[in-house]
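One protein chain omitted, others in place.
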Amino acid sequence: MTLDAADLTALIGLCREQIEQHCERLGRLDSAIGDGDHGANMRRGLEAVYRERDAISALPLPVALERIGLVLVMSIGGAAGPLYGTLLMELGRGLATGEEEADFAAILAQAVAAVARRGRSGPGDKTLLDVLYPVQAEIAGHAAPLRIAECARNAAQATEMMLARRGRASYLGERSIGHEDPGASSCALLATTICQYFQEHAPS
Amino acid sequence: MTLDAADLTALIGLCREQIEQHCERLGRLDSAIGDGDHGANMRRGLEAVYRERDAISALPLPVALERIGLVLVMSIGGAAGPLYGTLLMELGRGLATGEEEADFAAILAQAVAAVARRGRSGPGDKTLLDVLYPVQAEIAGHAAPLRIAECARNAAQATEMMLARRGRASYLGERSIGHEDPGASSCALLATTICQYFQEHAPS
Amino acid sequence: MTRLLHAAETAVAQSLAGFVAAHEDLVAFGVEGKFVRRRRLTPGKVALISGGGAGHEPLHCGFIGTGMLDAACTGHVFTSPTPDQILAAMDETDTGAGCLLVVKNYDGDVMNFEMAAEMAADRHRIETVIVEDDAAYGPSVRSRGRRGVAGTMVVEKLLGAAAERGTDLAELKALGEGLSGRLRSMGVALRGVTLPDTARETFALGPDEMEIGVGIHGEPGLYRTGRAGPEEIVRLLCEPVLAQLSPLADARPLLIVNGFGGTPPIELHLAHNLTRAFLRGQGIVPARALVGTFVTSLDMAGLSVTLALLTPEEFALWCAPVTTPTLVW
Partner (left out) sequence: MTRLLHAAETAVAQSLAGFVAAHEDLVAFGVEGKFVRRRRLTPGKVALISGGGAGHEPLHCGFIGTGMLDAACTGHVFTSPTPDQILAAMDETDTGAGCLLVVKNYDGDVMNFEMAAEMAADRHRIETVIVEDDAAYGPSVRSRGRRGVAGTMVVEKLLGAAAERGTDLAELKALGEGLSGRLRSMGVALRGVTLPDTARETFALGPDEMEIGVGIHGEPGLYRTGRAGPEEIVRLLCEPVLAQLSPLADARPLLIVNGFGGTPPIELHLAHNLTRAFLRGQGIVPARALVGTFVTSLDMAGLSVTLALLTPEEFALWCAPVTTPTLVW
């Protein structure tokens, strides 16, 4: 799996487009168990990355990912900013220090662990981690892109029946059950978008 | 026309009862072109008089009327308090100073004039004066009680098409047209109540 | 109903008790709770007394204290106080220099204060200043005067500062009346008022409507129109205000952006910023600005803009020290 500048530019554009399209839905999910801003937050972050897309895509991939993470942190705010930011920054740093043939799945696992540390959270807390963990597992198992995408969507849906233990939804106790977690939902959306791109542009 | 203590007690009770029954309607009229409190204001005033009814009825009629006026002033507040209060206080004073056989219509005319001075208002301003003037005229013309009552109701209704020049409704300009004036309405209600009592207990 | 105030008749007294308890270093109840007064009076100073219906808090009680009012009489919700309250306030706070009554120009307020003044004419020297700052005063046939709205606090502040300096009754009255052509306010409602007694809305606005030129009693305003953006709303408020202000050479413009009770600080400051921008376009830079919730109409959503063109002397009175529950500087 390699990514050149054109791939990265295209992916940034696609992710931004998808978030824009689902902005309203993500806000609605967040209104049900949070404060309603998750869609606006993610849109602000992806817009900021999109504005810098040419400079970012010109960078070596590890640096580009770290930069995307930083832009997300400095533009999103809220819980989603540090979490998505940490994920991308750690991913970039991992790819930079790893050998040429480093295992992407292992690096992703470390980045997901960093997200969990940042959020002081873990599996089953009804957060975006509940999408990140299974996605990482599928990648480690060398699943095909479309399989990974399906897994991400199922994982997001599965948060519906969870009781939130972190984030704003956790203050609701039992009342958090029955609503899909907005962060899990945006995470599945982005994972799906990326996987579909890989499917269509089968790795050279 | 004479009134003994029993008559006065009965009239106070009847007026209080009628205001209580129409409180909601008077408030609704005041909401349309004022601040919505006329029903509550009149109820508060009549309740205060009602609480003192025994002491009041024991007084000579002129003193009793003056006392009713003072109780109304000190309990109603708003525009209605000074206006109804002035009417009753002046009526009492007029009856007190006049000779035994003084012309009630003339004394009432002076009391109505005092109300107009207090309100810096006159005929056609869309206020309770638009009921008081014709009622006074009918009394001066020795009309029968039921005729006076009918006149009072018609006069109140006629305020509907007037453009308010005094009171809160006056700030509305043209928009005050099409709503009956709440003060005119309470005034007609009280006049009717009193007239009906006189009709049923034909003056001895 | 978005309201704690169930039974208005007792709630006003309860609320006043809560207010006095929160500020007992500065204020106290007068006799029989008929009014609220300064805890400590200044002998020989003219007693500044105001009042009006409840539902406009922090006006007037929130302005009792050094440099502003001596006493305030509160009526029922949107109902002028009764003369006995005003009489009691005069009797308790007149220390010999007489009483100045500051009255908003509503027929009810004017008549009740007037009756009280007549009843006390034998034992107090009394003057009255009527506040009429509302710019929502169209081509109406009203026989006499504008409403008193948020500009009332300007009159109370300037007269309070002057009284504190020992200005006498006649001069205070002249000062208050001299201000009237240079003080204007204009308000907009985005949601009406629900009256506590009846749970009835005095006027109901659709989600895409607003009411321009409202007063502070939930009464309808000058006209209703479609909901505009904030810049446009500010323009609709500022234009009539500016058109009606008597020009003054060397004026110190004072700006007040006042919330009606249901509008939060974030929106008042937004409106403040847009108002400054609009005024700048007209060549006006406020010498001072005050933004907050000062003269309310229960929980009405909306706000008013007040502009006062002050002389340097008046501006000094505005800036003079004040210590009240609401204003401190």
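By letter and in written order, the chains are A, B and C; residue numbering begins at 1 in each of them.
Assume contacts are C-beta pairs under 8 Å (C-beta built on N, C-alpha and C of every residue); 3 or more make two chains touch, one makes a residue touch a chain.
None of the values given here were measured: they were computed from a predicted structure.
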| item | value |
| --- | --- |
| Omitted chain's touching partners, listed by label | A, C |
| Of C:Pro230, C:Gly281 or C:Pro312, the one touching the omitted chain in the full complex | C:Pro230 |
| Interface with the undisplayed chain - residues on chain A | 24, 27-28, 31, 33-37, 40-41, 44, 73-83, 85-86, 118-121, 125, 163-168, 170-173, 175 |
| Absent chain, residues of chain C that touch it | 1-6, 11-12, 14-19, 21-22, 54-55, 57-58, 62, 190-191, 207, 227, 229-230, 233, 261-274, 276, 289-291, 293, 296, 298-299, 301, 303, 328-329 |
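As a working rule, only the chains that are shown with their structure count from here on.
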| item | value |
| --- | --- |
| Euclidean distance of C-alpha centroids - chain B vs chain C, Å | 31 |
| Distance between chain centroids, defined by C-alpha means - chain A, chain B (Å) | 75 |
